[in-house]
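For this view, one protein chain was removed and the others were kept in their places.
Chain lettering (A, B and C) follows the sequence in which the chains are written, and residue indices restart at 1 in each chain.
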Amino acid sequence: MSNILGKNITVTLFGESHGAYVGACLDGFPSGIKIDFDYLEKQMNKRKAIGKISTPRNEEDKVEFISGIKAGISEGSPITLLIKNNNVRKKDYEKLENIPRPSHADYVAHIKYGGYEDKSGGGHFSGRLTAPLVACGALAMQLLKEKGIKIGTHLKKVHGIEDRDFVDIEKDIDKVNEIDIAILEEDKKDKILKEIEIAKDNGDSVGGILETAIIGLEVGIGEPFFDTLEGLLAKAIFSIPSVKGIEFGGGFEMCDKYGSEVNDEFIIVDNKVKTKSNNSGGIQGGISNGMPIIIKTAIKPTPSISKIQNSVNLDKMEECELQIAGRHDPCIVHRARVVIDSIIALVLLDLLKEHRGNQL
Amino acid sequence: MSNILGKNITVTLFGESHGAYVGACLDGFPSGIKIDFDYLEKQMNKRKAIGKISTPRNEEDKVEFISGIKAGISEGSPITLLIKNNNVRKKDYEKLENIPRPSHADYVAHIKYGGYEDKSGGGHFSGRLTAPLVACGALAMQLLKEKGIKIGTHLKKVHGIEDRDFVDIEKDIDKVNEIDIAILEEDKKDKILKEIEIAKDNGDSVGGILETAIIGLEVGIGEPFFDTLEGLLAKAIFSIPSVKGIEFGGGFEMCDKYGSEVNDEFIIVDNKVKTKSNNSGGIQGGISNGMPIIIKTAIKPTPSISKIQNSVNLDKMEECELQIAGRHDPCIVHRARVVIDSIIALVLLDLLKEHRGNQL
Amino acid sequence: MSNILGKNITVTLFGESHGAYVGACLDGFPSGIKIDFDYLEKQMNKRKAIGKISTPRNEEDKVEFISGIKAGISEGSPITLLIKNNNVRKKDYEKLENIPRPSHADYVAHIKYGGYEDKSGGGHFSGRLTAPLVACGALAMQLLKEKGIKIGTHLKKVHGIEDRDFVDIEKDIDKVNEIDIAILEEDKKDKILKEIEIAKDNGDSVGGILETAIIGLEVGIGEPFFDTLEGLLAKAIFSIPSVKGIEFGGGFEMCDKYGSEVNDEFIIVDNKVKTKSNNSGGIQGGISNGMPIIIKTAIKPTPSISKIQNSVNLDKMEECELQIAGRHDPCIVHRARVVIDSIIALVLLDLLKEHRGNQL
Partner (left out) sequence: MSNILGKNITVTLFGESHGAYVGACLDGFPSGIKIDFDYLEKQMNKRKAIGKISTPRNEEDKVEFISGIKAGISEGSPITLLIKNNNVRKKDYEKLENIPRPSHADYVAHIKYGGYEDKSGGGHFSGRLTAPLVACGALAMQLLKEKGIKIGTHLKKVHGIEDRDFVDIEKDIDKVNEIDIAILEEDKKDKILKEIEIAKDNGDSVGGILETAIIGLEVGIGEPFFDTLEGLLAKAIFSIPSVKGIEFGGGFEMCDKYGSEVNDEFIIVDNKVKTKSNNSGGIQGGISNGMPIIIKTAIKPTPSISKIQNSVNLDKMEECELQIAGRHDPCIVHRARVVIDSIIALVLLDLLKEHRGNQL
């Protein structure tokens, strides 16, 4: 396993879905920062299960800091935070022990860790591990906001229903960051919620595409040849469970176009260099070019469904049927958006530190 | 800059497009391996400019080893290789010096490196840097092949023209690794070549999608939470110039499906656990599951086109027109496929070493 | 700050002396290991304050595992452990706030972290941080023992009083690992204890030299050119507070000898290659040679003394006198020996993993 993200500012992630705690240690964070606990709570809330379209497992997700912060101010030493797993029901998982859930990590974990891995709720592979990530991300985001950097993500598409693109990007970022379900168009929100409920009622699940915009990032962030801004963001985002694709700017669609159609010509606006279009998604040569960074992330349908599925009993090495009990999300796309924002914030803060040092 | 890829087996990449050499240092490669120079040359040839659909810049790309290999056998010490830049024409670039080419790294490099960066042919940001990557990758691939791991990539799509999917994967991998232009269907090859030629004749360019398959990789490769197999492959692949998107298995298309449609149910075949479908693309929970790994990579149209474009003069800070001289590829998708294979081989070898140690 | 040790098996260390907890996260530890909690407790006890020669601050140092272990067996996921700080007396330190203690980290921390660092008891710079290190080290040591590797450290010298050298190394290692105060000669133990008590009675402190022996390590561990066995051990050991020197084998004394006097000639014993002497301290070219590894570590006198000292008031920028209150150790050499064993075990386990992979 390798549970450390980052180079100069690092996150070490730990815990299991049905263990005592999930948590993280954020190292290299600057001292003297007054933590905005209201903002932290707001970010944590965005990740919470909501009403009918989420798991009935309801976690308080109160973040407890056990090192690195004194009187609400960062000390420079590593910041360790714990989130208690209150709502644990290990027995839901007992009968699953040797029957891996399709498209989950159960089977690979069983082979790699010899059956010793915690199986309850996916153990260390659970989406629950994203809770401490969001907490760390909130601290990173607070710093970025002070530097004029804004990050926002909306549900571009869920099971075929598409939200509009970002248009007035700063305004749209502000908007999605203030709402529970990050969909820009009200009528699309209704349709998407309905789509999720249908899946739920059928014991099924749906996935979607998250679109993220980042503004305010200076020109020059990213360290090619190998530590490109795209590469570092992609590596971080792929660690979020259920992510199966990522594209920047024009992405896959550019493959049907001519260079002359998608090249981003340079212009001067207010004595600053900009590009007329932004098919590069704000990144050229692996380095930020000052334009909004645009990322699309594909989230597969939640693999936990209550429909009967085929699987195998690994002890007996024979095929069998499986009906997953436990409490599951028919869709995690709306909860994942703040996870993506958070992990992006951590990557950017780390790169900013490499660029600017401790003065950030 | 950060020009080091990998953790236990590393590649340090160096050189500029129109400098004396491009090269790389491969460290951690096991000792006692008899290098297959014929295979190395074969791989280098796949990256070479071909006929009408590539740049007229023709480089011999002879790989010279200056450390780590004695009498054709690896010594255990770092393997350094150089590739001479013979066909250098710096004067093509002189007039461009302060007018960044749209969708190239010119502008960001100018800001980040203060104008001191080598501008000729994109300098260190040039696709030419992928030549030493292919050379290192050939060494890695040779080791992987001995362990029964095969990697192959074909042009799934170029400017809207689609090749068929991989079907009989092992056979298809073998096939694409034996042909110059890696397209599975003969008639599609003709159409694609024609498409590229049209772009060229118009002073324009096209992009495409590369599909990669990997077979023979054991279950258990990948180090979550953060060093997932998807994440490490994505980070490496995004360092290849012009890559703007990546997806694994069902990727973005799964966002329109139900979980019950795309979950990969487990079955037993020949007393081995397999999955009926492979929408996970061979990776679950960030770890290989023994099924073929399937990756799609989006390559944008080559940004260098000879059509007149708008840009800005960075010295005068005024808008201007730009016509790019120099010798350019109307399409790099067919040349990029071996680059993708190579960088994947390097990532896999590094992960195998983490998994198995020096015995690999 | 950089609180991560290791490459493939890592320790992330956190906490402050008078915060809620000190703790650590051990990542990459293999799954399926039944933790020997008795051994863990035994190791923790070796670090504890003992009788008259240590601080009156008495900590229970109970290790609480909050992730990575289930039913006493490692799961493969990161192992997080917490040690509660019970015996906290922040008020001892209040008056010190802006008067740095001589030869402590107070002053540099004040400058580097802008006064936001936790000052009580040295905060994150406290020797208390070595408690979780010993806990992680006990887990590493348990694995090493199973592979036939033994590590032991004795007090070679305290304030001028010298213990004898290791003679029958395996027996001596076994002996020191079974006793509270790791001194080989009984009469020297009495003298050393007396020396410490004198220092204590005078409000003063003493330091000493710890000698460590490692046996059972196979030939070939260490990764030159830069990750030599000496270098990695030294880097780790220098992170232990108060360490100011380290030498391997003949060390500094060899500087007065001829090569012909200190070269380790090869011989064959029981059909195995050995060296006649061991001035290399078991390491040649940065790689273990199969002979016992011999390390000497210099521990300076504990900087906390109750004698009045000169210092400066950083707020007023004026010189002043300082009398340190709080509870302090007149000597930490006897407590440090298990810290050195522990951090060595962590370094060796990490290198073994690089060498052997997950099969260790």
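To be clear about the criterion, a residue touches a chain if its C-beta (ideal position, glycine included) is under 8 Å from a C-beta of that chain, and two chains touch if they have at least 3 such contacts.
Since the model is a prediction, treat every value here as computed from it, not as a measurement.
> Which displayed chains make contact with the chain that has been left out?
Taken over the complete structure, the missing chain's partners among displayed chains are A, B, C.
> Write down which of C:9, C:49, C:143 or C:209 is the residue touching the left-out chain.
C:209
> Mind pulling the subunit A residues that touch the left-out chain?
7-8, 353-359
> List the subunit C residues touching the unshown chain?
1-5, 13, 100, 102-105, 107-109, 111-112, 124-125, 129, 157-160, 199, 202, 204-209, 219-220, 222-228, 230-232, 234-239, 241, 243-252, 254-268, 271, 273, 275-276, 279-281, 284-289, 296, 298-305, 307, 309-312, 314, 317-319
> Mind listing the subunit B residues that contact the chain we can't see here?
Residues 1-4, 10, 12-16, 19-23, 25, 27-28, 31-32, 66-68, 70, 73-80, 82, 109, 112-118, 123-124 of subunit B touch the chain absent from view.
Here is the rule we use: only the chains that are shown with their structure count from here on.
> Using the definition of touching given at the top, classify the network of chains in this structure as line, ring, star, complete or other.
complete
> With chain centres taken as the means of their Cα atoms, state the distance from subunit A to subunit B in Å.
27
> Go ahead and note the Å separation of the Cα centroids belonging to subunit B and subunit C.
46
> Cα centroid separation between subunit A and subunit C, in whole Å?
Chain centres of subunit A and subunit C, defined by C-alpha means, are spaced 39 Å apart.
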